[in-house]
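Apart from one protein chain that is not included, each protein chain of the complex appears where it belongs.
All chains are identified by letter, namely A, B and C, in their written order; residue positions are counted from 1 within each chain.
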């Protein structure tokens, strides 16, 4: 008889909902200057990166998160060469960006050097040596300040950060003020992609606040979502641009992926693109009805238990 | 200070994953001839119907399940008049069917009379008196036998049953043999809609087995999915027919809904339809690679803990 | 195969320790003027009374708690006739008192009338109709005020209350000031018995504070303990008097129980008495080393999560 698992990670989704993942092994546990960090191996989703007690990504389904964050923006741009990533410590966002053979340079700014070095060691399947790519420039500083000071124009900006809780390290990269900075740093046809948190229809405050706040700075803002099992359900993203829409036919997308040599995707293709942006009616309705904005002065309070 | 909830429903999703829902109230708890039944009020999703320890539907998001089960089939049919429902004890499937003003008669066969009577009493928001509609014929007998003996031809057949675990009451309504019976009872342009279980990519065995088994009896079989938070993620359905495909433009769907007086939907419309059937690539791939069939002799074993 | 239980009561013993009891049935759930109240049937300990999310007593082992609270005091008194009970809503303390045929009158003061009426209905095995005994005088008012105003002298005073958390209804019945009132209301050879909370050696703050506070008002204060499984371990009580010690031989106790017609006890007899008062060394040591007192101005803060 096989015994039940005896060690469990309690992931508190909300006050009334908790997910328990069996723990097979704790590979690393520590505290960086900015957050607590753990690498645990779960029975449900393999190795997981846990920051401040929340699962950030899992070995089994990180491909869903990272492909969904990266490819809609890159494929919608005619020729993405110069890319900026805020956050992205696991290196998997970098990995996805490099699948497009048009990319000439990636500037990645993640304030937490220790997270990166722990991910490098414990999660090699995530970054797959993309940190070593000569086109990568990696900085450990405040991404907002870096971007504000930068003289470059980027084709793509990707925001791959933890949620905008006031106490967390990322909150000031989700505000109106920051989005105006980002908007100015986009080149012509530039696109920004932002992870926007839980997209379950009764927990949509974060997603809608990011969506609404982006609209104060960008002309085109398009929300989309995908199911990420290890996050406990549907997850939201936003596509933002001054002029580009994420509207392409299934065939156009598939043929552009082919041209750029993007052949090994597991989530994303033309059909998936149509799925991502066709938000079910109830999500559209809640997104429209909520109007909260995030500013430097008014953070979005979310559960931080 | 508000205390933490103290009573929790432990929903065992798999050996390595458990979801805990806070329990506000247990409204009913009993045992029918076929299964255990409970009505509990959770903090996360309101009132839930629980059969054999599994959440069957929740007050907060049952609309997602029932709209997704009913409307793709009915909207794809030019004039659905005669509808058959196997299962559907909560009455919410019936409620959704009657939104289409073309419907003239619904035959509903649910073997478990007690479940229906408990749902009538405790879940009035679900059925909304659709049991009282004069067009309803309700039988408490074996739905497979009823259909086999029936002389009618149905425009729509809806399979709204618990999962095909051998020990459960519903297993023989998921087999090749049953699907051949059902296929013969469809009128011209007839469509069958089947709930097909969990659609998380690493727990797809049930969905793929239903999909593959349907293909042995029907020419057109189209899988689709939607996120149902109270079920713990993405959920699968199949659309099956001898000649009809679920392919309509967004505008066609919206205008047909209008014509038929279907105006109060929360999940379903033209855009949602495109979302449902555009399965993400990783789901398509797993569905194609799994080949298990369900027959009267070879049930599908799934977790029954 | 028997399924695992699916509903659990989470009893938070401390920040780092939680006990889960399977829930078979929730018999009652409500809110009185003073506290939340539930009657649940657990798989581990049968019916449990739960006040403010903490298990107060269980059907299976309430006899341990109530016999330990009542009999050491009554047996140590040569002729207990007039008894006062503060709290004791379940009626089981009353039941135990009446086992001694010397008792002529019991005054019971419990502020929460609703708790008593719910216990009467749902826990008849606890009170066994002792509320109907003609010798019972029952009042629903503040026990401290009642005692302060009383002109009587009591042979026995029993304090059967929830823990002295500031927010709770019972805190002012655990203070120096209250104990001085109680001490004055004892007749010659009078004895007070007090439930004193958890007696696990690393969670002894409540027990030691009650013990130390009692010593400010009484000459003789004797701590004792017994294992109460449904409370998660060892539980503490104090015996207090102006002149009586709880020191009797095993034979004396057994013969006095016999004389008074106390023949149906399950926990208590002469040997058990020796066990209760012979505290293991580590408990004695912690009790001696902690010096916190409870006064009207300085409540004892304990975990109230």
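Here is the rule we go by: contacts are C-beta pairs under 8 Å (C-beta built on N, C-alpha and C of every residue); 3 or more make two chains touch, one makes a residue touch a chain.
Values in this document were obtained by computation on a predicted structure and should not be read as measured data.
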item: Omitted chain - touching chains that are shown; value: A, C
item: Omitted-chain contact residue, chosen from C:115, C:262 or C:279; value: C:279
item: Residues belonging to chain A that touch the chain removed from view; value: 1, 3-12, 23, 25-26, 29, 40, 50, 52-53, 167, 304-305
item: Chain not shown, touching residues in chain C; value: 4-5, 8, 14-22, 42-44, 60-61, 63-64, 200-202, 226-227, 229, 232-234, 265-269, 271-272, 274-276, 278-282, 284-285
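Keep this in mind: only the chains that are shown with their structure count from here on.
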item: Given chain B and chain C, the chains that contact each of them; value: none
item: Distance from chain C to chain B - Cα centre to Cα centre, in angstrom; value: 53
item: Distance from chain C to chain A - Cα centre to Cα centre, in angstrom; value: 56
item: Residue numbers of chain A (touch at least two other chains); value: none
